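Note that one protein chain of the assembly has been removed; the remaining protein chains are unaltered in position.
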Amino acid sequence: MGRPTTAARLRVGVARFTSCGGCQLTLAGLHEALLAVADRVDIVEFAEVLSPRSSGPYDLLLVEGSVSTPDQARRISELRRQARLLVTIGACATTGGIQALRNWSDGDAWRAAVYPQPQFIHALRTSTPISEHVTVDALLRGCPIDPGQLAELVTALLVGRRAQLLDATVCMECKARGTVCLISSQGAPCLGPVTKSGCGAICPAFGRACYGCFGPAHPANVEALKAQFADQGRSDEEIGRLFAGFTANAPAFRANARPPLAVLDQPPVGPEPAARISHGFPGVPPLTASGDDDARQ
Amino acid sequence: MPGTAEATVSFLARADLDELIQALRAGGRRLIGPTVSDGAIVYDEIQQAAELPHGWGDEQGPGHYRLTRRDDERTFGFVVGPTSWKRFTFPPTVPLWRARRDGTEVSFESAEPEPAPLAFLGVRGCELAALGVQDRVLRDGPFADADFRARRANALIVAVECTTSASTCFCTSMGTGPEVRAGYDLRLTELDEGFLLDAASDAGTAILQRLPVRAATDAEQARASTAVAAVREELGDPVMTDGLRDRLLANLDSPGWASVAERCLTCANCTLVCPTCFCTSVGQASDLDGLDSTAERHWDSCFTPGFARVAGGGDFRARPQDRYRQWLTHKFATWVDQFGTFGCVGCGRCIAWCPVGIDVRQELAAIAPPPESAARSTGVREARFVVRATAPAREPLVQAQASPAPAPVAPAGTGLDFLPAVVRSSFPETADTLTLVLGDVDPAILAARPGQFVMVERPAFPAVPISISRLSEVHLDLTIRAAGFATAELTGLGPGEGVGLRGPLGRGWPIEAAVGRDVVIVAGGIGLAPLRPLVDRVLSERERFGAVRLYVGARTPRDRLFGLDISEWGTRDDVEFAETVDRAGAEWLGRVGVVTHLFDTAEWDGSQAVAFVCGPERMMQAAAATLLARGLAPERVYVTMERHMECGVGLCGHCQLGGFFVCKDGPVFSLAELGDAFGREGL
Partner (left out) sequence: MSEGPRKPAAADVSWFGADLPSAQRERLAALAREVEFPAGTVISNEGDAVAELGVVRHGRVALRLHVPGKGMLTVLTVEPGDIFNWSGMVAPYRSTSTLVTVEPVTAVLFDAMALREAVAEDAVLGSFVYPRLLRAVARRLGATRLQLLDVFASQAGEPW
């Protein structure tokens, strides 16, 4: 990569799958920073905010949301062909999101109970992250993503350097802020030690234990933390619900997640996707920290 | 400045405590002291005595901290909380330098520290010791952290002797408390009715003189001593520190490491609450075009997954157990080699604030148990620590000499500031490796010795360590392989473009050790780059050396560096030169095979020779083994080590290898110095 060419402006798109739209709003919420970016790139597709539409090609495609219908599974493959760099943003796109809790349930039974004519609802059995369908070049975690990380990713692309996304746990950010640890001082069931950094440790700063919306850290010694919660007197059911949140479907959390009303112990998992996270183009270093083991997520 | 002078002891009534507070705040000083917040006693700015935690105490244990209500109104009836003074002397984020790019010109401006004057109220014995430990690391070495030094100089210290303890404290074992003996401006010991005060510096005396104090009575002083002595008695001696360094280093293969790793979350909490941990990383913040950027120093931790990674994807401490071992052995063993003290001060924070309650005292007893014969009376707590069997020691390649760390080499002139240089020309060596020839280089950097390196910086990119591959009167060559974004940026530069250089850094090749002896040089791949200045120097003074043997290996013929030099070396009759490649096509008529086969069956006598080896670590291990088998003495075989470097001057902590900082104690080491550190997994 090296020097970014000033000749052609990057074509940037934002695509949405099953999601609340909050991650796209974070992009819109950059305000002046977004205008500065818009000066240097062509945002050709961003339905939530702009009128122009484009179905590709894209130099950079930001994808929000998980795949939960057959249509979406087709659409993501088509988009992958159109995108030079595909970056998933948010818990839905990176882990399957809160809607992935249905992976533990009997979808047919729910559909029959809710819809008078369930045969017209075309949904997949599961809600899955984008990386289970196509190769992903980089990802931004969070529910929603952190605007600072988004700004850094775009800046890094434009400058031609690696995006500096802090690769640590939420604890690092809590301590940098000076927040008093909720686990030691209150016995709170905080998932911070096994959750990837990036949010700036917002929730603990307000006395709310982290619920892991940025997904598991690497490595995430979930078993050890679980054992600690159990020692502190929490029931298996309570602990199971702790991991059954916005990133329940992430592999490190999945094994311990027990959503309420789950009928399955484990959600169905497809065959191990082979290296779904690319390590850059040939001759081009990976966009985020090398060794970011999200292929194993 | 804090001093150690013995002074008269005064008494300040409890009701007059606010006088002290206001005196400390006089002249615009910000007072940092303990205060209750969010269920803990933290250090924060306070403005009046009422904000102090009167009547509060704490109860601490592994993974456990609770505030308690005392049945008196004691002001300092607690011990240390989650914050340490490090927050104010070594803050989480500090700007380092600003870099600008304007066309082809680059400029760099180091950040000037301008710390506000602070007063610290309530510094415990262990915390004073921690400040002293950080002084040695960050201020008193060949390279000083300017920001830390300024903050330290601007902070007035009011120490407090502990009259209570927590079950997590072990200052007695580490020799840091509970008594406060030196390093303060003012010292306080609390009694029911007030405070005993003494000053040990001019600044302290000046404050004392403004307070409504009277002389303390003998009885009051005796009660104070008794109270502190009672704490000493309570704590006992939970950690046997005699011989601890040696015991830990003898147990690097203990099964205890894997065992603690099963519980460890590698969340980094222990390092973040620790008052002496100093590892940091450098981040870049820039505008969208990379024209104006600031480099900042952030707290990091040896537990973070990328801490020991290098460009190209290698990770020297990939397993959590390696990272835990690094932390514990650094704190209690290799810190001694580096700085002459333990890194730990026994404050117990890592025990209380570990989410799963790992207790270092217990881990030390398990992994590096004291000898059975040590019968001492100890506190009640020692009974908890289970002694496990020691694992058998591993047979090292070379027995390490019991020698001190080699003296670091201070840079000749540029210190910690980037100076610009200009690309004069560039020369592609292979498909992904390029040599930049730089001009307008600061004379101090041109005076570098063969084997030294520079930190190379482009605005908005991280600085990277690059070895100098040729030195001359006016030019400096850097041979760079595009392995990541920063190196790709450098290899994309054309004539006239600017870079920032910091250096020369590191310990170079000890050429003097080879004078009068046979010289063997073994280079693999890009390892030839830091060796080329050595070859240049030896050949320019050829008569000072015995036989000169140069062995070079590369991956394929197209990956060979310095084609012109190789041709020249191959035709000289005063150099025995041989090269080989790992594999080749049919058009290659040279040797194919490993570089060690160039000399493993040779007939020359190695017993008096000196060898200089550089290449991938695995290749250096093979070369080292072969050279030792050929009779070379381990103190005369020199290798270069590679580790993750962010600062290049021994302050960020990333490049540690056992007790060495690769950047300042190395990167050149003899096999004898490295001993078992060479080739040990996960060190």
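Each chain gets a letter, A and B, in the order it is written, and its residues are counted from 1.
Simple rule for what comes next: a contact is a pair of C-beta atoms (placed from the backbone, for glycine too) under 8 Å apart; a residue touches a chain by one contact, two chains touch by 3 or more.
Given the structure is predicted, the values throughout are model-derived calculations rather than measurements.
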Q. Where does the absent chain touch, in terms of which shown chains it meets?
A. B
Q: Out of B:Val36, B:Ala144 or B:Ala311, point to the residue that touches the absent chain in the complete complex.
A: B:Ala311
Q | Residue of B:Pro530, B:Gly606, B:Gly653 or B:Gly675 touching the missing chain in the full complex | A | B:Pro530
Q: Touching the absent chain in the whole complex: find that residue among B:Ala448, B:Ala482 or B:Leu501.
A: B:Ala482
Q: In the full complex, which bits of chain B touch the chain not displayed? Write them out.
A: 310-314, 453, 464-467, 480-484, 487, 524-527, 529-530, 553-555, 559, 580, 582-586, 588-594, 596-597, 600-601, 614-616, 618-619, 622, 640-643, 645, 662, 666-667
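The definition used in the following text is that only the chains that are shown with their structure count from here on.
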Q) Between chain A and chain B, what's the gap in Å when you average each chain's C-alpha atoms? A) 34
Q: Spell out the part of chain B that touches chain A in their complex, as residue ranges.
A: 37-40, 42, 63-66, 81-83, 87, 92-93, 262-269, 272-273, 283-284, 286-290, 298-301, 304-306, 309, 311-313, 315, 320, 352-357, 460-462, 482-486, 488-489, 491-492
Q. Which chain A residues qualify as touching chain B in the complex?
A. 1-3, 36-37, 40, 154-155, 158-162, 164, 167-169, 171-172, 175-176, 178-181, 183-187, 190, 192-194, 207, 217-221, 224-225, 227-228, 285, 289-291
